[in-house]
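Right, one structure below, let's go through it.
Left out: one protein chain. Kept in place: all the others.
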Amino acid sequence: MRSVSRLNKFVGSGLLAAMVFAFFGCGNFNAPMQTFASGSDLAKWITSLYIQITIWDSIVLAIVLIVLALAIFVFSTREGDPTEPHEHESDLMLELAWTIAPALILMFITIPTVRTIMRTQPSKWPANAITVQVHAHQWWWEFDYPGLHIATGDEVHIPINRVIHFELYSDDIIHSFWIPALGGKRDVIPGQVNQITLIPSVTGEFYGQCAEFCGLSHANMRFRMVVDTADGFKQWVAAQQAPPVEPQEAAAKNGEKIFKNAPCAICHTVRGISGFSKQYDYGFRGPDLTHFGSRGTLAGSIFDNNPKNLAMWIQDPEKVKPGARMPTLGLRGTDLHDLVAYLESLK
Amino acid sequence: MAAQPKPLAFEHPSYLHDPGGIWSWITTVDHKRVAVLYGITALFMMAVGGMEAMLIRAQLMVPGNHLLSAAAYNEMFTMHGTTMIFLVLMPLELGFFANFFIPLQIGARDVAFPRLNALSYWVFLGGTIFLHLGLLRSIYGLPDAGWFGYANLTERMYTPGINVDCWDIGLLILGVSTLLSGLNFFVTIVNLRAPGMTFMRMPMFIWAMLVTTILILLAFPALTVGLIFLFADRFLDTHFYRVSAGATPILWQHLFWIFGHPEVYIMALPAFGMISEVIPPFSRKPLFGYPMMAYSLVLIAFLSYGVWGHHMFATGMGPIADATFSITSMLIAIPTGVKIFSWLATVWGGRLRFTTSMLFAVGFLVEFTIGGLSGIMHASPPVDLQQTDSYIIVAHFHYVLFGGVLMGILAAFYYWWPKITGRFLSEKLGKAQFWITAWAFNATFFPMHFVGVLGMPRRIYTYAPHMGWDFWNYFESVNAFILGFAFLLFFINIIWSAMDGEIASSDPWDARTLEWSIPSPPPAFNFAAVPMVTSRDAFWVRKYGTVGTHGVAPAIAGGAAAAPIGAHAEVEEHIHMPAPSLYPLIFALGVFLMGVGCLVWTRLIIMGGAVTVMSVIGMVFEYPSFGKFDPAMIAESTLGLDHRKVGMWAFLGSECVFFASLISTYMVYKDRNLGGFDAMILNIPLTSVSTFVLLTSSLTMVLALAAVQRDDRKWSVFWLASTVLFGCIFLGGQAFEFTDFVMQGLKIQTNLFGQTFYTLVGFHGIHVLIGVCWLIVLTIAVARGKIGKDRSLAVEIGGLYWHFVDIVWVIIFTLIYLMRTVKHA
Amino acid sequence: MHEFSISVILGVAALAGLYLAASLLLDRRPARRQTAAFGLGLAMMTFALTGPIDHYVQARSFALYIFQQMLLVFIVPPLLLIGMPDWMARPLLVGGWFERAWRILTRPLVAFLIFSSTFTLIHYPLLCDHVCHARLPYGDIRELLLLVGLLLWWPLLSPLPEYPRLSYPMQIMYLFLLMIPMTAVAAPITMAQTVLYMFYASGPHPFGITPQADQVLGGLIMWIGQGIYLMCVFTAIFFRWSRFEDREVPAINLRLQPGLRVIRRPAA
Partner (left out) sequence: MSDHALNPAHAGHDVSHEDHPGPGLYLLIAAILTVLTAAEITVFYVPGLQPVLVPILLVLAIVKFAFVGMFYMHLYYDSKVFTTLFVFPLLLALLIVFGLLLLFSHLQGVLSFVVP
């Protein structure tokens, strides 16, 4: 039995060492969706709280593990020892101590928590805030800028150092709007308008994803968020507000005809070309394609936006995105090529 | 009573031995056999759930994998969660260990209601099969909306298949089973303890189970109500979770988590109890801080009702609700911390023996602490917004449920297996299993913290490369397979032990509690004589004389310990065990048929219902002790109360939560009604008359009881029949009211008012209907002379139910009818 | 606006005198801790009913009004009951119609209902404004609170074996249940968006805070204060229970109690 206990110790310490190694092996934070982020004021507040709690947690964990390890290493030597252990059944001071100490630690966690709650859920925001209406659909994101008359899908641009106010709408089921780098998530709930208010502080491209299970293609409901400089944003808004580009090449011209004649226009809007009425949900079931060519990704941000991927998507949406609402139209050959050329020309 | 104790010869066969073969297992009501049935089923489902987990990990091994389709993946994670929670952890803890060891640890012969126990098992088996019924339709037939089944994804519109129907009805069936066994164990613990076993002398496992059963009784009704609403939405086209009618899917989340958070403790507390049983014998010390341990269990349970909102921080409940739920959630950490430190203090200074069981207990301490601490993070709403629905949550609850609960269960397996089967599990295989599990578990789930921090959402069947997740996912998957291998070792160990394991003595671990005082495996009647308890760690004191081991010559152990406590039975012939019964199985079949009827053929519901009702009536009259006042039993019970009455009251308590959920839904939805019919349609004069009728029926009911207690058969029948009559008049009034509303155009589908009104008042009506049937049976029994003064308890219990239905109506009449103009929200 | 109310001082002095007189008349001395508890109880009573607290209550501080109530309900009665020796209470409460009435009143359920309904009612804004402050002299409500507080604590701290106390688990349950009516009163007061009581809205505030903030503060004192207080009390009771059941429940002797030896016959 003694040898077994020595083996236990040996394997035990090996395990501990391996865990420590693994923990430090996690230094790879080169990840676009990591949550220890500071892309906005909101994210900074959350991260600071996050780190505080992690430190407290680590301290408590260390205490527990050290005591346990000591207990095991010291008292397992008694195995086979005929002396009986002390019948120590209670110790009031000790018990009071380990009731009060955690309570104090919790107080150190709770107070900043409550302050951060109040801070991150403002009931008012400045009048000059840019409102972005986020509409979650199965399984793509629509972004409307009610003040600017812009609608995009899968990609949202915001300017740096401005108050951005996201209003979250869902037309079907519960989704969750999450850009890890810019702060926490909020559920997008039908019949209820949730909001996130934040001030982005870093320019760049960030990834977001639906975080609440929403059916078959939940994994394929991603989006991109671009934080521009003030000027960059202005230019982008101007470009998006412009009417769609007239197709120049022959293929693209032919593609425009196909777009109008094929059922594409039932669900998709290209301003001035197709799209009818929001009331009848005509032209609004799928993303607005007016400036489709300017976007970096497509189909719920699961692909880069290039002709090859677009063709693959149009050819068989169900195959690349299970449950996709977009029907297979049976386009192939030059028709497909021309349609792709047209859509990609909509810069 | 013979004055001189006669030694009892120990040639009694164990509970496992029975010439009756398989039939004796089907009709068994012995808690140990029922436990074994639970154990086998749950272990089988553990293998199934494990396979599902392997498939999940295989799919996530590399980004963009095509091993499973999206549909199959969603089914896998849904069923993995549902299976592991409802079909593995809870049955193993409640059905297997609690069922087996509650009576043994408290010195009882069986649970309070042995047939109800068997019934729980068969209903559980029915529910288990039901969850998988969709597989008959197609290979993609398993539920796929998540174990949490968030509305409105579960609406027919978004999940049209029968899979979610199976999930909904399957969970309702499982809920019935769990509620009944919770009730059973509650009454057992409260009322069947051996003489002298006060609350403060109960083993800690019994404390944990007591608190767990209370949680079950008070949490499951909320789930039942949520599932009933879902059922109505899917089958009757109502709009409990549909926005188009003004409802909100958030209601489901509230009801689900009112159940769901206590559910976490329903799984965790038994494991706490098991660990508290395992650590002391292997440390050779009494449990440290017993009162504190018991108290923290109670506190955890109490607080667990005030924290459901922490699962919903992302839904936007507002800063005040967020802060409140956050603070209450944080508070839970204090009693939990007390428990961890008390276990540490128990280990400290002990003479430790690292058996496999102890190893798993130590594993529990480490892993559960990690899981608990990450839980504190999620209790902080701002941080939770970055964590919820990401892999860090997956890591957290696997640390709690696998590293905590399952490790506790494994510790209990290695600890109690010799008592259950009379044979040891192999220590060698066990240690191998432990070390492989310890490595592979941490290597699988600890990196999930990392991918969670790196932003990987949960429940995604595929992910993009270059997000920083690739390596860790690969690593996790490989280790998950190793973890699977560890469980393979476990199953091999079980089979090996059952066939060729080392024979165990009655007290192989030199343990402290009563179950070790009887042979392994125990005889069918457990204790030849009811043991007397004078302190905690009753068996230890028997063996060594004091609670601790100081200064007591271990020599006593050789003599006294060898002779089990019950060795001095006086009148062995008095041990009568309940006779086997087939009715539990028939009841379960009836319930199963009703479920199937919902899916395929409506008439089957009525047939199944008939089978159920007949089996209940059959079961009631099966034993001649029906309704009998038994002074001996009452004298022996812990509280001096009849446990049938205790059970009835506990059940009524549970019903309170059921009706509270229905009533609060009515009140919440009342103001969200989008026009059309509203409460102004309610017919006050008619229902006033109904109210008088129901109150009068309560009067006739007590008069009937008084008559039965006087043994006055004529008046008993008269008053019982009047009660039935008044009940029928009430039901008639309700039928008229409902018909009238339907004629006016208010159907259950019409609007929020219609559906909440019909479900609330309808469920009350169903209770009245059940009461009327019950009373009719009683009336006939009284008229035929089957119930007299000595069996008045039957009428008393029926009366309690009837009065409860009455007081629920008192509340409904006030809140729904008389306060119809009042705005609630 | 008075600093010290003569009637209160006289009342407290009368109680102390009675205590002393009873001790002298019956020629028995209370235990030292009982005297101390009684004295402390009277001191707390004085502190709550007169002096600065009452001054500020009259000057429309809602938070202190609640604090005063908490003292009268949760601190003073238990101290008085602990300070009351059984031989002093017995002549009053054993025998005669008074015993019958007192027995009914101190049944746990009755006492609980009386206390919680009184406590709920006096916080109903309509009643509070019309009864507590305007029509009746203010003192009546305070004495009522003291009395129902005494009733409330009696089942837990009854000095007389003739009136048995609740068993420990029941005591815990009793206090736990008490948190519910308390919360039901405190939560709406705390969460209310408007000032509920005209009396406190009408005057200038002694501490310069808004009536709304004052109300929230009062609500929190009632909500969190009583919650923590009751939690501490029933934690203490739990540990007493634990000690009692573990150590003091006698070992049941088989030979003396053969009735307990009956082996349970599950059926027939």
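We call the chains A, B and C, going by the order they appear; numbering starts again at 1 in every chain.
Rule of thumb we're sticking to: contacts are C-beta pairs under 8 Å (C-beta built on N, C-alpha and C of every residue); 3 or more make two chains touch, one makes a residue touch a chain.
A quick note: this is a predicted structure, and the numbers were derived from the prediction, not measured.
Checked against the hidden chain, the listed residues C:Leu10, C:Ala101 or C:Met191 yield one contact partner: C:Met191.
In the complete assembly, the contact with the undisplayed chain comes from A:Pro190, out of A:Gly39, A:Pro102, A:Pro159 or A:Pro190. Contact with the chain not shown here comes from a single listed residue; of C:Val8, C:Leu166 or C:Leu217, that residue is C:Leu166. Summary of contacts with the chain left out: across B:Ala58, B:Ile663, B:Ile681 or B:Leu725, the touching residue is B:Ile663. Although one chain is not displayed, subunit C still touches it through residues 108-109, 113, 117, 124, 126, 156-157, 161, 164-171, 173, 176-177, 180, 183-184, 187, 191, 237, 240, 244-245, 248-249. Residues 190, 198-199, 217-218, 222, 243, 246, 248, 250, 254, 258, 305-306, 309, 316-318, 320-321, 638-641, 645-646, 649-650, 652-654, 656-657, 659-661, 663-665, 667-668, 671-672, 674, 684, 688, 691-692, 695-696, 698-699, 701-703, 706, 709, 792, 799-800, 803-804, 806-807, 810-811, 813-815, 818-819, 822, 824-825 are the ones on subunit B that touch the missing chain.
Operating definition for what follows: only the chains that are shown with their structure count from here on.
Distance between chain centres (mean CA atoms), subunit A to subunit B: 36 Å.
The distance from the centre of subunit A to the centre of subunit C, each centre being the mean of the chain's C-alpha atoms, comes to 54 Å. The distance from the centre of subunit B to the centre of subunit C, each centre being the mean of the chain's C-alpha atoms, comes to 39 Å. Chain contacts: subunit B has residues 290-291 touching two or more partner chains.
Multi-chain contact residues of subunit A (touching two or more other chains) are absent. Of all residues in subunit B, only 1, 108-110, 114, 195-196, 198-201, 290-291, 294-295, 298, 302, 320, 529-530, 532, 534-536, 570-571, 574-579, 623-625, 630, 632-633, 635-636 touch subunit C in the complex they form. Listing the residues of subunit C that touch subunit B in their complex gives 169, 176, 191, 235, 238-239, 241-246, 249, 251-252, 254, 258-268.
Subunit B makes touch with subunit A in their complex at residues 69-71, 74, 145-146, 150, 152-153, 155, 158-159, 243, 246-250, 283-292, 314-316, 318-319, 322-323, 326-327, 330-331, 333-334, 337-338, 340-342, 344-345, 347-354, 359, 362, 365-366, 369-370, 373-374, 376-377, 380-390, 431, 435, 438-439, 442-443, 446-447, 450, 452-464, 466-469, 471, 546-550.
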